[in-house]
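As you look at this complex, bear in mind that one protein chain is not there, while each of the others sits in place.
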Amino acid sequence: MKHEEKHTHISLEHGSGGALSKELIEKVIYPFFQGRDFPELSDSSCFSLQGRAFITTDTYVVDPPFFPGGNIGSLAVFGTCNDLAVCGAEPRYLTLAFVIEEGFSIGELKKVLHSIKKAAEDAHVKILSGDTKVVPSGKGGGIYINTAGVGESIISFNLSPSRIREGDTILVSAPLGAHGITVLAARESLKIASSLSSDCASLYPLCRSLCSLGEELRFMRDATRGGAAAILNEIAESRSFGLEVVESNFPIEKKIAAAADILGLNVLEIANEGVLIAVVSENAGSKALELLHSKPLGQKACIVGRATSAYPGMVILETTVGGRRVLDLPRGLLLPRIC
Amino acid sequence: MLIVLKEELHDRNLAKALIGEIQKAAEDIGRELKIMEVCGTHTVSLRRSGIHSFLPDNITMISGPGCPVCVTPAGYVDNALSLLEEEELTLATFGDMLKVPGSGGISLSRYIGSGRVRIIYSPSDLISMAQSGEKPIVFLGIGFETTIPTIASVFLRAFEQGIHNLFLYPAFKTVPPALQALLSSPDRNFDAFLLPGHVSVILGLEPYRLLEKPGGVPGVITGFEPIDLLGGILSILKQLRAGENKVENAYPRAVRREGNPRAREIMNRLLQPSDELWRGLGIIPLSGMRLKAKYMDFDAGIRFGLPEIRNFEPPGCICAQVIQGKALPNQCSLFGKNCTPDKPVGPCMVSSEGSCAANFRYRELPV
Partner (left out) sequence: MCIAVPMEIVHIYKDGKALVRQDNLETDIDVSLIENPKPGDYVIVHAGFAIEALDLEEAKERLELFKAMSESPGTAIC
């Protein structure tokens, strides 16, 4: 029997549970993960962990699914692994579930699968289980992915904003804004998209490195939706401390700053997929910076501010010219503006 | 080169020196001063750079009517929504208009993802959009003199190319008639205008001469970087101290005395001045721009038989006073309580460059 693929696009029958479903899973999806990941197709997979473990899940609906520097597949792997890593856990296993819209190209699905495989290798995680559903044309955005992840804790305590004390140091691991602005430019078919690239990457090496600080490490978070502004506000919200940050200390690539200016956006509010925000004790600030600088992804890391008792619950920004104002949560939709 | 310029325009030492001069001038003048930044992008730039935090106590910056979204009547949005409901067409718009609610509280954002509302960054995208199908495309024509020529050039091209499925729904506004209206308002409450930088790129200095007449106020054309803004404010204070009311160009790297005649010619070829309804200000004579008779086939209002645009102000909202500088955002009983950027009531909270939204988002530190 020849293994020719008769179908070039996903049809509803691919999700019916019948022969075409079997073909999609066995001929298209499974070959990417056979051997390294799930050894055989089964209803569930077995694994074991030692000690404290973390579990997380996230669903990826990025529009468009392909953008410069990545696609929904790499995002779905790195995003979930990063959620584990910032809790001080080494990502170990993932599940992978697709919701695919009827009519989606199988060639593009393969591109996504290839990125998933490559990202899983980069992040040293195994994909242990998967699922595929098909929705009728018009009922989905091409392809959505859910991944759940399990990781083993490499520290013996929980990182939390409640551990932050006055004077603690705030660090940002890499230049801000690349992912969100790239996706926006790709979605709106803006010419600038060709000069841009998403920063989508595994943050675990950076997180592991900072975990060597032990209890001096207070809290970590990946600065995804809402960007640095959202994360900083989340950290400070309803706490007895506030955060003071200095605008000119944030690492921002000039190219990204220019793109944000053109579109009327604020880089601090734009999503990232490869940027870590960490809070460490005042004394550990320079050591933490050294640790970040020693990793490829952290070479442009900067100290951006400190925790203060002066403005509990608030984030205060010192602007480039030395003005001071509240750094608010991002509001509304991220759209290109002319005004 | 551009980066060096930008860095210099954010330089702290220059800022410090300018603030020192501003403080001296403000002290000399002594009394309470209100400076109206006409342009919404100025409002945002002032707030974002935290300039409010070091202005002397006797200087208050107030926002004017220069946010196109804020001055677009709710009835315009109502008509745009009815087009989507009643006609088989695509609406094209700048991202700015998406969140603006009509009188029923509904905005165009409910059509995101339906493919019926297309967000464009540049009007030049309209031609290829129209050429890619037969379906009518209606462009929501908002903006001031900076934006109008860009749209006019595209529609003139569409005319030459015989494109017949592209339509314009104009709600354009022009600045000088609005300045005249503000200036002659009986209870006017400001001492000077910070004039819009990019509108002035097109207009030049002449249209502002009305400010130099007796009873006028100083008007200083200003750029958008922190040093530009501080320099503009200082120029205003110096005029006020000397008792002058001159039109001054503090943005000479971008604005020529004669403006951009070519852009004005393109704008005036397609459009002609018309009386225009401003949200909050009412009808201002000759403050809008409508299609000339020759190009009337482009007019979406005529083609789709749209009713006249109605005014509507949400109950309790004082945006009308805010954009005339007669009230500050925090003097509104809704501000920050029933009306926030997430749940806006009035247009000044909807637009990110609206006075209320900018005041809320980039608030000063608690004392």
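Labels for the chains are A and B, by order of writing; each one numbers its residues from 1.
One rule holds for everything that comes next: contacts are C-beta pairs under 8 Å (C-beta built on N, C-alpha and C of every residue); 3 or more make two chains touch, one makes a residue touch a chain.
Not measured: the values here are computed from a predicted model.
For the chain missing from the display, the contacting residue among B:60, B:82, B:103 or B:122 is B:122, taking the whole complex into account. Among B:137, B:266, B:318 or B:358, the one in contact with the hidden chain is B:266.
Interface note for the absent chain: among A:192, A:235 or A:301, the touching residue is A:192.
In the full complex, chain A makes contact with the omitted chain through residues 190-192, 194-196, 254-255, 257-259, 261-262, 264, 337-339. Contacts to the hidden chain, counted on chain B, fall at residues 1-3, 5, 8-9, 13-14, 16-18, 20-21, 24, 38-42, 66-68, 94, 121-125, 143-144, 146-147, 149-150, 153, 196, 198-199, 201-202, 227, 231, 234-235, 238, 248, 250, 252-256, 260, 262-263, 266, 353.
Simple rule for what comes next: only the chains that are shown with their structure count from here on.
With centres set at the average Cα position, the gap from chain A to chain B is 37 Å. In the complex of the two chains, the chain B residues touching chain A come out as 3, 10-12, 15-16, 40-41, 47-54, 67-69, 94-96, 98-99, 109, 112-113, 119-121, 143, 147, 226-227, 230, 341-342, 351-353, 357, 360-366. The touching residues of chain A, when paired with chain B in their complex, are 141, 188, 190, 248, 254, 263-264, 266, 311, 314, 316-326, 328, 331-333, 335-339.
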